[in-house]
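Just one protein chain is left out here, and the rest sit where they should.
Chain nomenclature is as follows: A and B, assigned in order of appearance, with residue numbering initiated at 1 for each chain independently.
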Amino acid sequence: MTRYILGRIAQAFLVLWGAYTVAYLILYLLPSDSLTILLTASGVEIDTLSKTDLAKARHYYGLEHGALDQYLRLLWGALHGDFGVSLTKGVSVSSLLAQRFPHTLALAASAVTLSILEGLGFAYLVAALRWVRIRQALQRLPALASSVPVFWSGLLAIQIFAFGLGWLPSSGNEGFAALVLPAWTLSLPSAAIYAQVLLRKFSDVWKEPYITTARAKGLSRAQTQWRHALRNAALPMLTLVGLQVGNTVSGAVLVETVFGRVGLGRLAQEAVLRQDVPVVLAVVAVSAAVFVLVNLLVDLLYPMLDPRIARAQRVG
Amino acid sequence: MEPKPLSAPIWNSSLHPPARPTSAANAGVDDVEIRSVLLARWAGAARSLRRPGFVLAACFIVFVLLAAAVPEWLRRYDPYATSVSEKLLAPSFRHWFGTDQLGRDLYARVICGSTLSVEAALAAVGIALVGGVSLGVLSGFVGGKVDALIMRGVDVLLALPALLLSLAIITAIGFGTMPVAIAVGMGILPGFARTTRAEVLRVKTLPYVEAARLGGASAGRTLLTHVLPNSWGPVAVLATLDFGVAIVAAAGLSFLGFGAAPPAAEWGTLIASGRNFQMTAPWLSLLPGLFVVATVFGLNHIARTMEELWR
Partner (left out) sequence: MALTAALRASSSDAIVEVRDLAVDYHSHSSAAPVRAVRGISLSIARGESVAIVGESGSGKSTLAHSLIGLLADNARVASGSISIDGQDVTHASEARWGQVRGRSVALVPQDPMVGLNPTMRIGPQIAEAIARLGETPARSHDAQVLALLDQVGLDQPARRARQYPHELSGGMRQRVLIAIALAGRPQLIIADEPTSALDVTLQRKILDHLERLVKDQGISLLIVTHDLGVAADRADRMLVMQSGQIVEQGPPAQILGAPCHDYTQALLAAAPALAVAGGLSVATRDAPPAKEILRFEAVSKDFALPTSTAWFGRGPRERLSALESVSFSARVGQTVAIVGESGSGKTTALRIALGLEKPSSGRVLFEERDLTRLDGHEFRPLRRRIQLVQQNPYAALDPRYSVFDSVVEPLRSFGLLKGKALESAAKRLIDQVRLPRAVLNRLPRELSGGQRQRVAIARALALGPELLFLDEPVSALDVSVQAQLLELLDVLQRELGVSYVFVSHDLSVVAAIAHWVVVLRQGRVVEQGPAAQVFGNSGSDYTRELLQAVPGHRRPRL
């Protein structure tokens, strides 16, 4: 058991390291001249610099020793929580992250919880419906929901609930009311995917022979669905939740922009607009870390919940 | 040892006749032309595609593609023509989507914007398809260490949330339609690699593939004639679905300001610029978005129909 846990943790670190490296490669090695980008982000025109100034700049940004050296230094720093200094704001990147992270965390966590409840609840209720026509019509709904871009649904929600009905604020960072619309908007794409997958799974599970056994015992459809179908259909969703964390983080960028919220997402957007490379690298690294952590937890949790994996098969 | 030719087939009469009773009469007498199966294979599919939902979705998508290719045919007004007297008009019979703050017809701008948006999405799917399918086929068919290596690489790419990966690429290579296409393409590539690999693995172990190998077919021949043709179904479905995903992702990136510079219109930039007038003229941001939703939903429906056919 310990071997398995250690193995998964080691794998997680490897993937995280790989993700960081890929992000580094994209941001520092892909551009033809990273020095120009870095200088422009800091507000300096490269043409105005003399040769000695250029050399000093190169030294300042750590570009003089070559890519590998710079990479190792950045990696070392990142492992210690030091992501360098923001080119546009001049403050340490870590402080920026620390400031914004809690807001994004609140948003993302509520969105994930909501999406699970919405997806599971919708699929369960629809699967339990007896009228075929209505069920077929409702089954199309998640597909529609997943066709909707998250920033558009945010604008629509603002239009209806903020400007139209006036129930909730259209922007803001403080308080529960300001969290409702953004969290719900962010939850929709994932909820749609969960609903689609679960509808399919409920339908598959319902055809399994053990459902016939359960009904032959005299259990009603509702009882069978609750006691036998639910666990078998929903269990695989755990892995899906882990994978959807990535989409939630991505969506947070757009939702924070639409609702004018403070957070890592808005930070990333501003950083890209101004090509503030260290900030972008840091945000990407942190997001990857969150993704890897959540999936690690899922991988460790799953065997505990699925008896087929937890216990080695024994034939008596 | 060549099989000996028969003079007359022998029919077994002591049990049921074979499932097709006319066969006894044809024994030794019939001779058939060997025909190509292509028609037979697609005949069933063509019949199933006559569903109303599918036809509707397909027509709309064709419309969108036409709009992207030849926008001039489908709009009345010039998308760049400003008109001070007609600014911020609500949708009406004259201006189907209303006008924006400079008096430009919004519908015309949406049609015009489809060119760049569709281009970006097509390029993204193209990149993902070529890269992802090659990796997936290599990984699934060859197996072993190559498979492990490629899949680790895919895991790493998947650990970077799609939009953030795109943001990193955009930071590095700049703004515009093509950078957006590349950025989005890299985000959906891992999905193609995984799906292709899963299908190749599934088909590889089927009895008829084994029979082909035992019949003397080389690995290459088996791959080309059995494995690939039977694996492409789910990949085609994914490509259609991801076309929609790419449209949304590209729109998101241009909404954030990283797409083509104004006055060029992409759907995302239209929605973003409409935001400033949301209180007074909500149609400016909502209607282009609705168009996107309709396009993506149509693509989803086509993909689902294809998937049902394939099953």
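In the analysis below, contacts are C-beta pairs under 8 Å (C-beta built on N, C-alpha and C of every residue); 3 or more make two chains touch, one makes a residue touch a chain.
Just so we're clear, the structure is a prediction, and the values are computed from it rather than from any experiment.
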Listed residues A:A214, A:M237 or A:A252, member touching the removed chain: A:A214
Omitted-chain contact residue, chosen from B:V55, B:V70, B:A90 or B:L206: B:L206
Contact set of chain A toward the excluded chain (per top definition): 1, 3-4, 7, 208-210, 212-221, 227-228, 231-232, 235, 303, 306-316
Residues in chain B touching the chain absent from view: 1-6, 9-12, 14-16, 18-20, 22-23, 26-28, 30-37, 40-41, 206-212, 214-218, 221, 226, 229-230
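FYI, only the chains that are shown with their structure count from here on.
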Between chain B and chain A, distance of the C-alpha-averaged centres to the nearest whole Å: 24
Footprint of chain A on chain B - complex, ascending: 152-153, 155-165, 167-173, 244, 248, 251-252, 255-258, 271, 275, 278-279, 282, 285-286, 289, 292-293, 296-297, 299-301, 304
Residues of chain A defined as touching chain B within the complex: 14-16, 18-19, 22-23, 26-27, 30-31, 37, 143-144, 146-152, 155-156, 158-159, 163, 243, 245-247, 249-251, 253-254, 257-258, 268-269, 271-273, 275, 277, 280-281, 283-284, 287-288, 291-292
